[in-house]
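Complex shown without one protein chain; remaining protein chains in place.
Then we have chain A:
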Amino acid sequence: MRLSDLPRGTDAVIDSVDDPGGADPVAQRLRELGFVPGEAVRVVATAPLGGDPLAVRIGFTRFALRRTEAARVNVHPAGPQA
């Protein structure tokens, strides 16, 4: 599933980051900021007026990103032991 579809408060693990239409600067920056396979991620808040953008916690850091940006990140929900 995509990070943009992840319900708030659910722990998940990143599988990959897509480059829509070839080398994508947003995807590149996401990877530099730590959105890399295996990293734990969680949506900690959604903004008022329609739930866009998202606030996401990855590692020790929180980022704000729009749903279109979050849609580049593929995740799977973490198991209960994680």
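Structure notes:
Operating definition for what follows: contacts are C-beta pairs under 8 Å (C-beta built on N, C-alpha and C of every residue); 3 or more make two chains touch, one makes a residue touch a chain; residues count from 1.
In this text, contacts and distances are computed from a predicted model.
Missing chain, UniProt protein name: "Ferrous iron transport protein B", from among "Cysteine-rich domain-containing protein", "FMN reductase", "NAD(P)-binding protein" or "Ferrous iron transport protein B". Listed for chain A, the residues touching the missing chain in the whole complex are 25-26, 28-34, 36, 39, 44-53, 55, 57, 59-66, 68-69.
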